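Attaching a single structure in structure tokens format; questions to follow.
Other chains dropped; remaining ones untouched in position.
So that you can tell them apart, the chains are marked A and B in the order they are listed, and the count of residues begins at 1 in each.
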Amino acid sequence: MVERRRLISVIGAGTADESLAAMARRVGALLARRGWGVVTGGLGGVMAAACQGASDQGGFTLGILPGMDPAAANPFCQVVIPTGMGQARNLLVVAAGAGAVAVGGAAGTLSEIGHALKAGKPVASLAGWQVAGVITAGDPEAAVGALLTALADSG
Amino acid sequence: MVERRRLISVIGAGTADESLAAMARRVGALLARRGWGVVTGGLGGVMAAACQGASDQGGFTLGILPGMDPAAANPFCQVVIPTGMGQARNLLVVAAGAGAVAVGGAAGTLSEIGHALKAGKPVASLAGWQVAGVITAGDPEAAVGALLTALADSG
């Protein structure tokens, strides 16, 4: 019997301005300090920032890539899964987490929010999509706090 | 060289009240009359109604199922693809169409809208999700009309 790592998905676009990147790093760091690993789509932008924030705090990071080349992963992923499945990897990113934090994001992130909600997982959203069923938060502390509370309540 | 069937995705929940079902049948019928086949997730509710509307007009219908058992398909699918891929089949449903019409719908439909927009396909929404990038329509005629216009413009 080994200790199983608990993961939260951090979802968002592959490019991010400094404001979004700072939020994503903070989300990753807060999750790591609370004992959660981070799973992302493994590329740049919000995904890289969340992994960086988590790994800076000694947290575990997993990247699930759309392509088959592991070299496409950002340098902050401890484990990389290349899938070659394109957008279908979006579903895997949210399937791997107990819940999700969206940081900004466009259509790909919307697909991930839909998949997470469909699977009954809580989703917190920062600076991005506000759709029914999602917890809208004003800053990383509120997003992570609300998500972990929702998980504790559902657990 | 054979004639290739053009398909539009009709997306929505596996259960539907009579109002939604009537809308979905009408969407299917209108698409068939305009020469388009219909692709859905192959189950009941909005999916079955859209296939029924299309096949009543002599249109082509394709169902892409989440499970591996073709017997789960509604009786109005001319071609059935069982996938065993669960929610990942949502991506396939929108990938198979040139554009999508959402009729009502919950989280699964939201994932399909996200995947369609990510792939650059036009999406019209009836009685359901109103998110950035989607054409909101008041009735089936408006939804189908706006979608086909968007396709013609992008083509």
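Methods note: a contact is a pair of C-beta atoms (placed from the backbone, for glycine too) under 8 Å apart; a residue touches a chain by one contact, two chains touch by 3 or more.
Predicted, not measured: the structure shown is a model, and the values here were computed from it.
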Open item on the list: Every chain here is the same sequence and 2 are shown, so how many copies does the full assembly contain in this file?
Closed with: 4
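One rule holds in what follows: only the chains that are shown with their structure count from here on.
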Open item on the list: What's the rotation angle, in degrees and to the nearest 5, for a C-alpha fit of chain A onto chain B?
Closed with: 180
Task: Averaged-CA centre spacing for the pair chain B and chain A, given as whole angstrom - done: 29
- [ ] Quick one: which bits of chain A touch chain B in the complex? Just the residue numbers, please.
- [x] 85, 87-88, 90-91, 106-115, 117-119, 129, 131, 133
